[in-house]
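Missing here: one protein chain of the complex. Every other protein chain is in place.
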Amino acid sequence: MTINNLKELQLKSKLGKLLKIPVIGPILKLMIILEVIVLFPYILNIFFYGVIYPIPYHRQMWSLLLSTFVFEQTLRAAIPILLTAMGGTFNERAGVINIGLEGIMLVGAWVGVYTAIITGDPWFAALMAMIAGGILGLIHGILSITFKAEQITVGVAINLFALGLVKVLSELVWQAQYSPQLDPEYKFQRLYLLKKPILGNILKYFTFSNYYTVPVIGPFLMKLPDIVTALSNQHILILIALGLIPILHILLFKTSIGLRIRVIGENPQAAATAGIAVKRYQFFAVILSGVLAGLGGATLSIGNNSSFKENMIGGRGFIAIAALIFGNWTIIGAATASLFFGLFIALNINFNSAVDHFYVPKPFIQMIPYLATIFALSGFIGKSRPPKSIGKPYDPSED
Amino acid sequence: MNEGNQAINNKKVILSLNNISKFFSKTIALDDVSINIHEGEILAILGENGAGKSTLMKILCGLFKPDTGSISINSKWFNQGDEQDFVDIQFANPRESMKCGIGMVYQHFQLVNTLSVKDNITLGIEQTYRYTPLINAKETTRLVKELGDMYGLPISPNSIVEDLPVGLKQRVEILKQLYRNANLLILDEPTAVLTPTEVEELFKTMRKLRDAGKSIIFISHKLYEPMEIADRIIVIRKGKVVGETSPSQTNESLLAEMVIGKKILQQLDRKKMEKGQSILKLKDIYVKDQDDKEFVLNNINMEVFENQILGVAGVQGNGQTELVESIIGIRRLSSGEIKFTNIKNDVIDISELSIVERLNQGIGYIPEDRNSKGIILDFRLNENVWLAFHSQDLSLTKELNKLTDENIQDQDSDGVANPDNKILKLVINLKQKIILPFHLMHRLTQTIINNYDVRTPSDDTIIKNLSGGNQQKVLLGREFIKNPRLIIASQPTRGVDVGVMEKVHLELINRRNEGSCIILVSSDLDEILKLSDYIVVLYEGKIVGQGSIDELSTNDISQLMTGGKILEVTI
Partner (left out) sequence: MSLQIDLIKAKSLKESIYTAILSIILAIITILVMITIFNFYNLTLNMDNLIEYGVRDILSNPENIAGMLYWTTPLIFSGLAVAIAFKAGLFNIGGQGQMMIGGLFSAIWAAEIIPKSGINFMNTKIFLIPTTILIGFIAGGIWGMIPGYLKAHRGAHEVIVTIMMNLLAINVATYLIGSNSYSPFLDKTSKDAHSQTDKISPEAQLQPLFPEVSSRLNISLFLGVVLIILIYILITKTNFGYKMRAVGLNSIAAESAGIDTKKITTLTMALSGGIAGLGGTFMVMGTYPFRYQIGMEGTLGFDGIAVSLIAQNSPFGILIAALFFGFLSQSAYNIDIKTEDVPPDLLYILQALVIIFAATPLISKKIISQLVYTKNFLKKKWNQASDPTEEKQ
């Protein structure tokens, strides 16, 4: 082994060790990922413009990625995907593939808007969206669990069914393929918590911008996204969704329900011999994923926007599936991957103007998350390990 | 009630299987079996594969219902009531037997590899905080550790099952049952996957459990194990109890006789043949398993000759499948080489060739699991036959045409036309490469149907509509008709009736007489003894003994198969 190789090896193992330290590790990982996100367009830019000075480019890209504005937009874009992806994690962990999430989101979005218009109560609208999603999840369950139909086909059918249903209902109710605009009071509005009387003052202490003038730390904080500000400008569903992350994580990994679900997806026979009612838990998982996807759709229509348009889901349901796979079938992973996808949706703003001499066309940037998913699935980025018994209907007679 | 049947050493009977019989469509799996189980004893149930041991255990743990007979238990001992009397009991499903305190440790572990030990053990009866589904991890860890320590089976609760060696995985399975308060443990072939050291550990465990008052049923096909560990031994053969004894009253040789029974060899007209040239030579073969962790074949050296049937004897799971797969090319060698003398009499190292390349050198392959590896159930007969020929260079068409019966009429033939016109020749060549040669397929199949007496409406029938025996005939036929140099036949008569079996044996002998060389892998010792000229015994991936049919006695072989003896390896 030459000296160079040896040094390389030492570096790699040091890096490996560093990555495992609790707090610094994930942050380091994040920085590496962001750096890759920054480098890839740089290379692309060479084709479209040429080699540009790396340092100003990095400075501009990093400040863009870490800007509060982009962070805010990322959260907004990510949450609908995040909710659906977390739900999807549950049903896949239980061994059921649900590619009908796109359709469920669509129905959730529609039901949310319709209920909001009729009742004027966004909370009730969100509830109805969740119920609608749950019903679709139940249908999926009946077809794939009870009747043992091919799960992928059922998913495709649900997507088409949802598409048709939503079109028909829109025609009947609004005589158009889109809804009227919602009155601001009828939807989930931005909270602007910092502007609230007492709460605002308390929160201000936690914002980074409060400390900009402090020596040494101040300038450093200016470079980071102001998390508290970003959060306080969102509508409440976003905050609820973020709050759901630890709850769902605990549900899946720290409760008996979650344990049984995970076992069912890996080895349903082992679960059955341990006395667990396999199908019951599978139904629970698939209904839960329907509920969350319905909520995700509603977040989009009555949270992020104020109306329903027929194409509004635009593939987010499928992206959610990609996110949960990318996240290796864990809640935290799905959430992180959703943020990643949300980042790219947010970057739709023209950052050709934010960065000098940057002429990479938007579609190339948008491709990055899809390519990343394909890479992950092909095993190029670590091992992709789905639940072992996924997609197979459980047949007790085969014991 | 078999209470008259002595309480051995003053231990009382806690469970009785009374006159249990079980039938499956055509076979009698269990025939009037009666067994008593005593408190605090290790009972070994010994028998060959297919003797009925697992069926019996499945009845005991509630997976099957007996067709005749009953199970009765001492309800107090099983905590099902206060009476000391025997009560008839029926298990509708495994859960009920579990509640009763019968814990079954399956041969194939029911574990979730990605989860921790404590999760696997407590699955289904998790320790949660009161009124919530939240798992109390600390309490779970503590309980599992305590359980392990209590029975002298220490285990680390937070280890991931995947990372554990097989012996510890088994310990987890045992603890799973103990966690559920099992008092009667059934271990189904527990030593099949263990190293010798791990086996010792297991035996220690079993003694500890017995001394703690549990009863253990230990199922095995290896002779020396019951001798070492059991208090009592019951031998089952072909669904019947043929003997009950204890280690002090018997030895391995007597056991072997009970297990396998006296053999009356039906002497086939097998004339003594001088072995011809070497056809296949395996040198220093080592093969690792799928995960590339352990060796499944160790230091295999063997040679097979023309005019010879080499029988590979051994209990299923000792490396036979891996051996066959390595020769065919389904498995890669870790090291070693395979030299093959092909139809043209060239000696080639085939270890680097692909499967189809090896087969085309002149190897016929009859895989052991016909339905998953050999035939495609939803294909027609002729399509299945074609599987053996699809890759042939079609200049062999002439050869193939010769193989088929002259008597079969068809309108056109795809005989090789020999036009002078070059373009026409090219077109015909192309056609042969692209289009399936239906007439040839038909002729080949019809020949096989005739020669092997396959009962089928036509050669177009979908093969799954044929009986198992006829399916096997087709499989054999298509391999034999190639006139291969080497035939590898793995469990060729499994699942066929006696008539078909006779035919198959006859055909194999014929082939051998005509110059083929055959490797016969079978867990049916009868078959091996009947057909082989030379026998090699595989045990735990090694050749533990070999010799010609005259040199090895039946008893030798049975002991070798079950790990009893190791002979000097003679070549």
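Letters are used for the chains, namely A and B, taken in the order the chains are written, and counting of residues starts over at 1 for each.
Keep in mind that, in the parts below, a contact is a pair of C-beta atoms (placed from the backbone, for glycine too) under 8 Å apart; a residue touches a chain by one contact, two chains touch by 3 or more.
Because the structure is predicted, anything quoted here is derived from the model rather than measured.
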Please identify which residue in A:42, A:124 or A:161 touches the non-displayed chain. A:161
Which of B:367, B:477, B:492 or B:563 touches the missing chain? It is B:367
Looking beyond the chains shown, say which of A:29, A:59 or A:148 touches the absent one. A:148
Among the options A:46, A:118 or A:173, the absent chain makes contact with A:173
Contact residues on chain B toward the hidden chain run 328, 330, 354-357, 359-360, 365, 367, 372-379, 383, 386-388, 390-391, 433-436, 438, 462
Missing-chain contacts mapped onto chain A: 97, 99, 143, 147-150, 152-154, 156-165, 167-168, 171-173, 315, 318-319, 321-322, 325, 359, 361-364, 366-367, 370-371, 373-374, 377-380, 386, 391-393, 395
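The working rule: only the chains that are shown with their structure count from here on.
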Using the average of all C-alpha atoms in each chain as its centre, how far is it in Å between chain A and chain B? 48
In the complex, the residues of chain A that touch chain B are 250, 254-257, 259-260, 262-263, 266-267, 269-271, 273-276, 385, 399
Listed in rising order, chain B residues that touch chain A in their complex are 63, 94-95, 98, 106, 110-115, 119-120, 123-126, 128, 132-135, 137, 176
